[in-house]
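For this view, one protein chain was removed and the others were kept in their places.
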Amino acid sequence: MKYFVRLGDEERVIELQRHAGRLTARCGDVVHEVDLALVGDGGAFSLVVDGTSYDVVAEAQREQVVLQMVGERFVLHCEDERERAAHAVAGHKAGGKRELHAAMPGIVIDVRVKVGDAVEEGQTLVVLEAMKMQNPLTAEAAGKVTRVVCKVGEAVAGGAVLLELE
Amino acid sequence: MKYFVRLGDEERVIELQRHAGRLTARCGDVVHEVDLALVGDGGAFSLVVDGTSYDVVAEAQREQVVLQMVGERFVLHCEDERERAAHAVAGHKAGGKRELHAAMPGIVIDVRVKVGDAVEEGQTLVVLEAMKMQNPLTAEAAGKVTRVVCKVGEAVAGGAVLLELE
Amino acid sequence: MSDPSKPKLFRRILVANRGEIALRVIRTAQEMGIETVAVYSDADRTALHVRRADQAVALGGNKPSESYLDIQKVIDAARRTGCDALHPGYGFLSENEDLAEACKQAGVEFLGPPPHAITVMGDKVEARKCAMQAGVPLVPGLQEDVDAAHLVAAAKQVGYPVMLKAAAGGGGKGIRIVREERQLIEAFELARAEARSSFGDDRVYLEKFVTRPRHVEIQVMADKHGNCVSYGERECSVQRRHQKLVEESPCVALTPELRAAMSKAACDLAKSVGYVGAGTVEFLWSEGRFYFMEMNTRLQVEHPITEMRYGVDLVREQIRVGAGLPVSPVPEPRGHAIEVRVNAEDPDKYFPSLGTVSRINLPGGPGVRLDSAMFRGMEVTPFYDSMLAKLVVHGADREQAIARCLRALRELRIVGVTTSLSVAKRTLESAEFVAGDYDTGILDRIEKRAAPRDRELAMLAAAATRFLLAERAGATVEAAAGKGDQPPRWALLGRTERLRRTMP
Partner (left out) sequence: MSDPSKPKLFRRILVANRGEIALRVIRTAQEMGIETVAVYSDADRTALHVRRADQAVALGGNKPSESYLDIQKVIDAARRTGCDALHPGYGFLSENEDLAEACKQAGVEFLGPPPHAITVMGDKVEARKCAMQAGVPLVPGLQEDVDAAHLVAAAKQVGYPVMLKAAAGGGGKGIRIVREERQLIEAFELARAEARSSFGDDRVYLEKFVTRPRHVEIQVMADKHGNCVSYGERECSVQRRHQKLVEESPCVALTPELRAAMSKAACDLAKSVGYVGAGTVEFLWSEGRFYFMEMNTRLQVEHPITEMRYGVDLVREQIRVGAGLPVSPVPEPRGHAIEVRVNAEDPDKYFPSLGTVSRINLPGGPGVRLDSAMFRGMEVTPFYDSMLAKLVVHGADREQAIARCLRALRELRIVGVTTSLSVAKRTLESAEFVAGDYDTGILDRIEKRAAPRDRELAMLAAAATRFLLAERAGATVEAAAGKGDQPPRWALLGRTERLRRTMP
């Protein structure tokens, strides 16, 4: 089975195959011998790649895989060839609309823009107070505010839509 | 609801009642104010009795409750009045038959009795090897061996019946 | 466990805090045979400090202002439960002179300095005046409260970059650096707003921003008999957003002479205000000189690195001096200690990360200490600060301590929220930290991404994880058919089969 794995701006195609119980992973021209065992209650894995051992904690939710290993935490997107094919069909319909989400639950302290405002990348749009810190939420890219959904003093849930931009 | 709680050779009748959200426990003439809260993922409890706080880890399997608190581990039998009534009906049929169980998985190293032998309380009946130790299994009470189910050299599972006694 | 024949120093201590520091105090009190009373907000009903204390009193509410910051409720709880002492922890009311005063009125020993010392040191402007009088060197700047009208002129006079600090602040909260005049007004407004919401006092002062500074602080302990001792320094320059992330002791930049001078300055300052209990005098170190920043009139988050080096229990000392005993002799320090704070936060954006802690793997073995009130199933809520744990290690020397800390960081796993662990790891691995020649700007220079080799590995691991999970989903079906021992032939199942045929 082929997997398309994305980490940040990098993507790799990794093909896993099991023959007679042995698992191999092909990454480009390199083939690794892989031994992966689920630990006890699940959620943790013992991964041995070409004899080298790694202690892995993994959370997999559909195509998102979060790994903790080698002292790092990785958030990866990983689809198998079947999923990739399905997405290729479903794709091609993402519009230019974007939303500003509350990165955490908190209280809206300030809304710095109004509908119709042009915003620049990095500009502070909303200030959210959470855990005693004031956290400015900034525009990921330049655009125009099409809708303001939150107001000052409002308590918002994590992930709540605060603004819509185009 | 009344509970009949047994710990070793002691038994207490404890009556729990909730009125207007407040939980009380009556043990004999004494009434305690009880606040019990399930912690996070379950299995642990925060117990406050008359303002005194206890950190409790509990495993409850039907009427058996295993508690870890105040640095101790308690294995209790706890039935509510409904269960007690049901058992009273079902009871009165326990015969004089007893079984010797393997307290743990292991290998039978020695069987010291045969069918028909009279045994005394505390007498070693079977020796079981587990975890590098030889563990003598003794008779809980005097009786007579009616059946020998295991043989020397045999690997037995934890809880397996080794002998039957009368 | 205590000798019943010995009189106890206190009968019962109210712990006016939550989280790891409340647990920290409870642990020591238990070891001294002193009972503890926990207080808690609604959100904290099942928190570990509630479960581990001897008694628990509900304060109600979720917001700090309704619970841990409500002096009247806290004092009432102490009175009702017959407490004869109160430990404020850090944060919340720990540096509130009204609480100290209320304790006095209630006949409850406040395990901290007298109200006057809190008042003076709690006000940055007053504290600087006091330090000046005690002969402690200061950073150039304005010691008065600044208002918007004089702000631009004042900043120009001191010279950019400048710092804006909440007069009532502490713990890095309410601090802003301003590099250019055009950022000044917005930063000032934000600093004021944070100061108001965090401390209920929006006064802000301004000072010069020292170049390549190190944050070095001295731990002191004073008793009621006029003695004050120092437990040496802690280096706390690894900070982001003025929040400390990694602390170590000793500080490689200090000579024995400088250490002695700083210790003396810290003790002189403490004595000058009639200090009692544990306190920390924070200095900026720059190019071999030191400048007074502020005095924190409470136990510091990072106190365990001092404890590990000196083999002392600072909470025990707080309790002892609070009961009127003289400070214990200070043992010779041994080795090197490092603390890493583990925060629930997105390490890229320093955003708090909320959620449920669903799995914890704790580090262990030689020289490792973990202070935490975290437990599996715990909710990380927006009500309180984001620190989940403090990982503290001790080694015979700095090299061993760094290696040990990295080893323990690899062992520590927390699932359910994102943490700052990877930033700490890369800091400890950085050439700059290893060399010891770093300053408070170090985190801006730390590599943000994992090493390329580790990234490649993670991509392989992700694919292998998904493969195994798919296999196991298939294996379940196989096992039901009694073929569980065979390598699962999930490729033969359903539509997967169809896709497989198209593969080489």
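As written, the chains take the letters A, B and C, and residue 1 is the first residue of each chain.
Heads up, the rule we're going with is that a residue touches a chain if its C-beta (ideal position, glycine included) is under 8 Å from a C-beta of that chain, and two chains touch if they have at least 3 such contacts.
Quick caveat: nothing in here was measured; it's all calculated off a predicted structure.
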item	value
Chains on display which the left-out chain touches in the complete complex	A, B, C
Among C:Glu233, C:Asp371 or C:Asp439, residue touching the chain not depicted	C:Asp371
Where the unshown chain meets chain A, residue by residue	37-42, 44, 46, 48, 51-55
Absent chain, residues of chain B that touch it	1-3, 5, 7-8, 10, 12, 14, 16, 18, 20-21, 23, 25, 27, 32, 34, 36, 38, 43-45, 47, 49, 54-60, 65, 67-74, 76, 78, 80-82, 103-106, 109, 127, 129-135, 158
Residues from chain C at the interface with the omitted partner, ascending	1-3, 23-24, 27-28, 30-33, 52, 304, 307, 311-313, 331, 334-335, 359, 361-362, 364-372, 375-376, 394-396, 399-400, 402-404, 406-407, 411, 428-429, 434
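The definition used in the following text is that only the chains that are shown with their structure count from here on.
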item	value
Contact graph of the chains (line, ring, star, complete, other)	line
Chain pair, B-C or A-C, that carries the greater number of C-beta contacts	A-C
Rounded Å distance between chain B and chain C, as computed from the means of their C-alpha atoms	45
Multi-partner residues of chain A (at least 2 other chains)	none
Multi-chain contact sites of chain C, meaning residues that touch two or more partners	none
